[in-house]
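The complex is shown incomplete by one protein chain, all other protein chains being positioned as in the whole.
Letters A, B and C mark the chains as written, and numbering starts fresh at 1 in each.
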Amino acid sequence: MQVKQTTLAEAASLVSDGDLVALQSMATQAAPMAMVRELIRQRRRDLGLVCLVGGIAVDWLAAAGCIDRFIGNAVSMEQFGLAQRYRRAVEDGRIRMEELSETALLARLGAGARNLPFLVTRGMIGTDLIAVNENLTMIEDPFGGPPVVACRALVPDVALIHCHRADRCGNVQYEPTARWPDVAIMPKAARRVIVTTEQIVESDVLRTDPERTVLPGFVVDAVVEVPWGAHPTSFNPRYGYDGALHSAWVAAARSEEGAAQFLERYVHGPADHESYLAAVGGESRLAALTRWEAE
Amino acid sequence: MQVKQTTLAEAASLVSDGDLVALQSMATQAAPMAMVRELIRQRRRDLGLVCLVGGIAVDWLAAAGCIDRFIGNAVSMEQFGLAQRYRRAVEDGRIRMEELSETALLARLGAGARNLPFLVTRGMIGTDLIAVNENLTMIEDPFGGPPVVACRALVPDVALIHCHRADRCGNVQYEPTARWPDVAIMPKAARRVIVTTEQIVESDVLRTDPERTVLPGFVVDAVVEVPWGAHPTSFNPRYGYDGALHSAWVAAARSEEGAAQFLERYVHGPADHESYLAAVGGESRLAALTRWEAE
Amino acid sequence: MPQGARPDSPPAQDWTPDELMIAVLAGCFADGDQACNGMASFLPVAAFQLAKLTHAPDLVWLAGAVGLEPRPGPIPASTLEAPLWRDALMYVEQFGDFWTLALNGRWLQKFCVGAAQLDRFGNANNSVIGDYHKPKVRLPGTAGLGDMGSIGKQLYFWNPNHSPRSLVAEVDFVSCAGYLGGGDERERLGLTGGPELVVTNLCVLDFEPQSKHMRLRSVHPGVTVEQVLAATGFEPLLPAGEVAVTPVPTAEQVRLIREVIDPHGMRRREFRRR
Partner (left out) sequence: MPQGARPDSPPAQDWTPDELMIAVLAGCFADGDQACNGMASFLPVAAFQLAKLTHAPDLVWLAGAVGLEPRPGPIPASTLEAPLWRDALMYVEQFGDFWTLALNGRWLQKFCVGAAQLDRFGNANNSVIGDYHKPKVRLPGTAGLGDMGSIGKQLYFWNPNHSPRSLVAEVDFVSCAGYLGGGDERERLGLTGGPELVVTNLCVLDFEPQSKHMRLRSVHPGVTVEQVLAATGFEPLLPAGEVAVTPVPTAEQVRLIREVIDPHGMRRREFRRR
């Protein structure tokens, strides 16, 4: 199989200004943060995001002025609160949000992945979500049953995901953990796929657990080894989220200036990923996170 | 969780004459054969089958006069040849076949499982499969894209599956192996679910590999421990198919009488599953199958 | 974890509103039900565990819609992270498994729902205050609730901060379908299920069967009807005769919550400091 291994900087060149970027993410979980920081450092502009539940990644990208639209279910950092820079940007009209129910987002991405013009759901009927969205419309059942909501296919330009291990050819493996649907569907719906991984291993290592491989390498355009690549989000079962950094961000993000200073210190400042890890506390802090000492 | 463990005979009482039965099966793989034999012994009549690819199970049920309809992709025993009793019954008009492409069958079952009136595919367009089938019809894309084939929801009465291990509550686990879609979708689409398993284990055993659990117990109505329950089909990684028994069946099934004699010897004759295993060669034969000595 | 509880436990002498709310929510779930929780859902998570330890040992819990029947230990700081689904029987894949089971209609029929706004007909809003396209406040987003209101589920709302801002006459935006305009409007759209109960820090409300208008069912001990009315953004219907008082949790329920289920007091994080 063809080798796809590269660097963060090279991989980021697969993302152009204006692209619609599908981003793996839950509120405080499993976001490809190293790649997100690289996009901020490279000052990408006018990106759209597609996310199930966006967390700190979305707030950083919003604060850095990288994004102008968001398609997804929700944006929240759970116990740390709302994504303030994102929220303010939506309220100011700098970011458009297309809000979808979970089944609707999965239907849009599922149709995109399967080259179908649409897929259907029975969610959202009766809500205001349908009328405000040109990508949703009610249609009749041709067999005489109840009407359904048609959800138009969504094809992101690029998908960013983070995994536990991969080989140089981009075959992607996850250790046993919660299986969120973004990893399953986004890379198949998107035109290009960038994978960061905790660890690059020999292909033979993958052969010992073929049931843990979730993406074949031919779907992947670039794979980059980035240990701690999801920090400060959690990456089960390897490490918990960094609660202190989340709290520091939420405090800083109350103002535009605070947010800018924070990003300068943790995103623009560190020359590379190793410097970032040093800036957030280095080895002893990271060791604590492997024990789920979040705060 | 509620205990669902029972016997083959009791579990079979969940299948009534006339029921539409979703049957796990590939050509020579992973069919719940012990339950199939029990249904033949109990002389169920007018059953319908839903199958991806039916193999020897379908041919035995056809020979025994248990089924009058089949919905699926194909019926074949691969290198052992056609299912002759099934084929003859279709040609004689005793069994109706609704032939679907793979995406169409998965769409019909997927819609049934998700309580949607239909799901869509782009497969089959241009073929004769659509016009002959009242459960398929072309519909327009409301967003102006290409037309698609709507596939009407299919809800079987009962699903029969076989697994590697389960607990008494019907939580179902598979060892790493090929993941055919029937196990994933049929039990969710059907009104009742009967599981046979190579082994009943304590729930704590399942907790050591939660990523291998594919069905939660609350979906399951009955679970029965039947080691070698898929014989003579293969059940990877535990044992290969029994090529000799497949060949013997194919030879016998050239005539109605031969088929009847075969069923008498191997299905009606043996008083229970242990006697069946003895009849097909006992321990030494079974040991050979674990080494994939098919013939 | 200890199994079961004394069924004859006397009423607690010493209880707090969070504990009472947990006991009320626990009472909504029975053996044979399947329950699941989303993020920041400390009260539902505590309620499911309480039910399992007392009257409903066979209640099935899908922690975070991920982990089947876990053994999580004390409630952790997040209800949507791995510590909650420790030692689960199954990791439920989200689309093929969880949503298929949820959409089916035979399982996972009851959901606990939190919402920024809830109106008199049980419509909920987690989307926007103001206009959808130019919001005054952008809320987190409706996520799964946008589905749950429309696919036949029984919805149990919990609200630890009963106020005229959270219980409103009409939501700014319907992101989770309740009874819509009331009466049979929901039924006419072919929707089954719907809002069942609203459990707040002051009272319990339900929906009057004909009009589908929210109705006061009981006030918590020490709370007056007037306090409830003053804290509500519309006038809930009142029952004929005396308004009932919500039963307090039993001593055993309170003990289980404090000692076993939530010794770190995570449940109190949902309550606004006064």
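We adopt the following convention: contacts are C-beta pairs under 8 Å (C-beta built on N, C-alpha and C of every residue); 3 or more make two chains touch, one makes a residue touch a chain.
Since this is a predicted model, take the numbers as computed values, not measurements.
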Practice problem: Out of B:Ile161, B:Ala184 or B:Val280, point to the residue that touches the absent chain in the complete complex. | Solution: B:Ala184
Practice problem: Among B:Leu14, B:Val90 or B:Val155, single out the residue that touches the unshown chain. | Solution: B:Val90
Exercise. Provide the residue numbers of chain B that touch the chain removed from this figure.
Key: 26-29, 52-53, 72-76, 78-79, 82, 86-87, 90-91, 93, 96-97, 99-104, 106, 110, 121-129, 132, 146-147, 176-181, 184-185, 234, 236-237, 240-241, 243, 292, 294-295
Quiz prompt | Residues of chain A in contact with the chain not shown | solution = 1-2, 110, 113-116, 167, 171, 184-185, 188, 203, 206-207, 210-211, 213-214, 216-219
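Keep in mind that, in the parts below, only the chains that are shown with their structure count from here on.
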Quiz item: Once you find the CA centre of chain A and the CA centre of chain B, what distance in Å lies between them?
Solution: 39
Quiz item: How big is the gap, in whole Å, between where the Cα atoms of chain A centre and where those of chain C centre?
Solution: 29
Quiz prompt | Set of chain C residues in contact with two or more other chains | solution = 67, 91-92, 99, 103, 151
Quiz item: What parts of chain A, by residue number, touch at least two of the other chains?
Solution: 121-122, 146, 176-177, 179
